[in-house]
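Missing here is one protein chain; the remaining ones are kept as they sit in the complex.
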């Protein structure tokens, strides 16, 4: 079981960025937690971050035939990117949408997810735990 | 750690009802899986179902000062009930919203959740596993 | 051929309630007319009324495998209830939506029916005759 | 009792046209069923079809003072024609709106009926039976 | 003069529930204040609370011919219930809509009242005093 | 100065049709009043009515290079016809939009005019006088 | 027959203001044309302009029981003023809405008239002639 | 306790204006009733009316540091005036919104109140009694 | 390969009508260009124009089983006609939607095409060349 | 270079009014800062405030041919006044829209500016500095 | 004649990606077909693909003064990118919008094209043939 964790724009700032909303955990600490849980289940992890929409698309393409599941925190691109949606639909790799915060408790423009209809499910609002739970969810889809 | 699992309208028909959408697992089988996972973690479970909106509200009220976390699959009431939303806000018990199916991949009127803003997070789209993951998520909120 | 007639909120007041809109016939008189027409066709009738949304759902569930057709005047819940819609879809019993008045000639919020897409057809605007015509329509669906 | 049945655009193709939606019965067969039921009740029938909106209006005008009830399947013009609506209101002949299919279970633009507010009632979703039931409904309005 | 005070969902939690929004007065204390003012004016009071929409409807029905005025704090059902609206219109007992908080200063979905058009007037935003003022308003309607 | 008066659907019924809205004057009486006023000003009148949208278009086309002004009461087609709008724009003959009733005091769908932006002006709400005033307005455009 | 002509904001600038839209005729020249036509018909004219919404309301009030018809070019207040609408409805003097330009051919926010539903009719798009035609229209309402 | 009663546009016509909507009581009679109730409670009253939005703003400004409560019937400006809303927020004097009629039972544009969110509460629909009840409500805010 | 070219309202005026939008080429010249290209490919052409929506529908019906492809410039009916849409779906002949101008660069009401979803593809914005390219496109669908 | 600074409703309360939003600087202090910067550049300043929409319009009219630039803080009227917009367009004096606060970070109804399209530019969010920067901007437009 | 063919996100997956929607032809095969047709007409082709919105913009910039026509399949960016629209408008090179599938027969969010208003025309729905027809269309624009 190989799982590709993809992180979108501004997530590299985690821990420093608006801690009232996103908490104080850094993306590196989240990666450590994910690798720990994956290690217990025997899953292999590839964990990346970029601020470029096009690079996320390239990475999703590269998962085709290589990875079993994609776990995607598309951050701000969640709400606007038809291109990410098409990429997920195009490669056919089961994808899980995750968010650190409860996006439905925030601004109205964050209530719409362009990618939700082409993902298998959502886990949102549990901070770093959203990522760890996604490992277990991914195992069930593989 | 005491967790109250509440199930809303039509979930008593699980396993027979539109299996293409909801799968063939019954609510009793889901309860068994939840109790198994809870047992591993030492959490106590109360697991209920009703078709009446008012009864869900009564049960949420009864959790105040008694249960540590509520896990709520409000089913159809998710999309229309201001009263459930007010009940969750009123009792102040941390609440997790769960769904069997990916509601965002279905009809437009299922994309809106009246209760999401007052819940801590969402887990949706993983069938019975949505319930099991909620046990782990609940532990982190207690 | 067994037909379940279900009547929703405020229909118990028929005959006394806003006669300019709903006429002077009582629900008991309508039941008599339905039973008369059913008797001519050999159909068996179960005829009920409740003001509780959840009780309507319970009754729809109880029709599964027992009744051949449901005839549903959901009254005000027609316009708001996702839960009734899910119940109809869940049990798979052919359902006919009926109304005493022409809902499309009334307030805008009565123009939308949440249950229409999961029913087989609609008969509306003919007063008590809407119920009687539904017996004939039900026979064609059985 | 004289009843004018009017059929709007594309209904001349019934039986050949999208049978999954509209069934395999032809308009001539429907006319036969209508005449049979009317014969049992002593009603006289005039049954017509046209693809021109203006011709439907002319026919509705011609019913004034001559016909007792109009039964109108306006097909696609149902959703767009203010002129048909005005014609029905202008002649004052009681009019019943009918449809072969359940329009509320189809595309969103078919959910709105411009003519419903000026008709007495609706019968929709029962195929050819919608027409036959309209004979009985018409008798009650005459 | 007999006045029926009806309280909708979650109002049983008053005093404990979100005191920043609803204050620290309990429903029992409000009932006491209402009875005191009613005693001064010679009005008789029936004061009830329920979390079930259908029970509110049943109580409204029971007021027909028995009570002179209904004072209704429908709480969350204010914003969604067509059935309550129909019940008020059906019984014809003059009804006053009241709210503890200023609903117009809260979330957008609380700005719409389904029942306002069939009530005689509104009193909102004065906490327990909203109930007491309603006694005086009721006297003017009896 | 040659003026083409065009009348759209249902205007042939004027005088019999909903007199509370449209008055008791017939179209023939209106034509007489128009011809009288035109005679005083030396203008020649062509006065027509049809229920077919396409015939109105044909008549507008025929005015090109022949008539100086078109006065158009498009009736129900006012609110829906892009084709009439295109016809008016295509022939380049100055066109005046008229209505018997004040369309803005009626249903919401009558508040929008598809043809208003390509007409020179509007006269509405004065019954037959709307037509007579249009003669004077036409003289100023010729 | 006494007619009150009221002119709203910015109309004092007529002739200098955006001549491509409003023409080069001044308000004084329009008043002269109005008085000339009124003189021919024996009507008495009161002709005023103000930039203050409240002064327009005061003038409308003063017409009650004194003037037979109001002709109102409310200019920009046409699109926003509920207060003007209420004033017209309150005094019960028949009112004609006029505009120099064809407001329907301009920005979308000029397509809505708050006052149209309480006026008897509209004349728009004929420049100064809109005012003169209103004299004739007023005579028919007096 | 000093209370400033402010009345907006067209309220000077009360008693003559649309009695079916607003009743036959004049503003002077309402002022008398208010002064009577205030006298019983020891409150001092300043009672004013104007048709100018700007004058209402000036009067609200003048209340700062002088009056304890403002009772505002902004009439038509209720639905459109951001400036009144800002004035109320700026002076910080507790303000009660009142209406003679039940605005929610009237046209859709009267359902929105621009000032409600910055007022403490609303009393609407009780005619002159709305004003008298506001005296008692004001006492509770002072 | 037989191709039916159908032209809707106002296209008979091509060359004279608003040349800034539609160019100076006449419909006859376009027909010549189409026949020339068709001749090169061996396709047979039937080329027609009408201003009547109902006649377009009749012609589409007549293509069933006779023509291989329909090329349809529905002009203004593109944006409003559900009846044309139903006709195309009913006959099952592959249909290509064409336009002379780029409708998406024009008024907002021209951005919506009612017929696009039931056509195979669109060619728009190339003037007469839109028609010629449609010949090649039609060959690929036959 | 002569610059007219116009200030709309409630700006006379600056310094006392909601200091969290608008700061503690008074309008007199802002005028001093503007005059200081103008003095450095040789520009003459006229600086006014009113709460009346109509008076703002009068002042804008008076600038025609007299002032080189208008700097307008229309405050609440920014969002509702078509009349101010027309006044600016009518006089043709270049106008700069300014705001103390960042209106786009506040309530949704403050995001729309009716006057922005007829102004040359906007400066918003810098408190008193918005006014001073407008002096420099005005110099570039003169 | 030099033509720049630009392909947006996910088009590199053509042939593998959702063949039910996009067909089995690869982008390389399409390029071959384009080059073949271009060769027949003497046009030179530059053919590129990228998943980055910014790179598409850079390539459009590079066409200024170098290429005669751009043919752009912007894929998912069609529906969201103001930046692409601005780029096309900025360089002034005639641009043709193409799509493989009939975007109007798909999800609602694909019905809007941000770039259509600044392109010369559209060709959509013919698979690889959309590209080949664009070569001929480009020749007419050069």
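We just call them A, B, C, D, E, F, G, H, I, J and K in the order they show up, numbering each chain from 1.
Everything that follows uses one rule, which is that contacts are C-beta pairs under 8 Å (C-beta built on N, C-alpha and C of every residue); 3 or more make two chains touch, one makes a residue touch a chain.
This structure is a prediction, so every number in the text was calculated from the model and none was measured.
Student: Among the chains in view, which touch the chain not shown?
Tutor: Taking every chain of the complex into account, the missing one touches A, J, K.
Student: Which of K:52, K:98 or K:133 sits in contact with the chain that's absent?
Tutor: Within the whole complex, the residue contacting the unshown chain is K:52.
Student: Among K:44, K:66 or K:90, choose the residue that contacts the chain missing from this document, as touch is defined above.
Tutor: K:90
Student: For the chain that's not shown, point to the residue among A:75, A:100, A:123 or A:141 touching it.
Tutor: Only one listed residue reaches the unshown chain, and that is A:75.
Student: Tell me, which residues in subunit K touch the chain that this view leaves out?
Tutor: Here the touching residues of subunit K are 52-55, 57-58, 61, 64, 80-83, 85-87, 89-91, 114.
Student: Against the chain that's been left off, what residues of subunit A make contact? List them.
Tutor: Residues in contact with the chain left out: 8-10, 12-13, 16-18, 50-55, 75-77, 79-80, 109-110.
Student: In the whole complex, what residues of subunit J lie against the chain that is missing from view?
Tutor: 102, 104-105, 111-113, 116-126, 129-130, 133, 136-137, 140
Operating definition for what follows: only the chains that are shown with their structure count from here on.
Student: State the smallest step count from subunit H to subunit K, taking one step as a move to a touching chain.
Tutor: The distance in steps between these two chains is 4.
Student: Using the contact definition given at the top, which chains are in touch with both subunit E and subunit H?
Tutor: In this structure, no chain contacts subunit H and also subunit E.
Student: So how far apart, in whole Å, are subunit A and subunit E when each is placed at the average of its C-alpha atoms?
Tutor: The mean C-alpha positions of subunit A and subunit E differ by 47 Å.
Student: Between subunit E and subunit K, what's the gap in Å when you average each chain's C-alpha atoms?
Tutor: Computed from C-alpha means, the inter-chain centre distance equals 62 Å.
Student: Taking the mean of the CA coordinates per chain, how far is subunit E from subunit F in Å?
Tutor: Each chain reduced to its C-alpha mean, subunit E and subunit F end up 54 Å apart.
Student: So which bits of subunit K are touching at least two other chains?
Tutor: none
Student: What are all the touching pairs of chains?
Tutor: A-B, A-K, B-C, B-E, C-D, C-E, D-F, D-I, E-H, F-G, F-I, G-H, G-J, H-J, I-K
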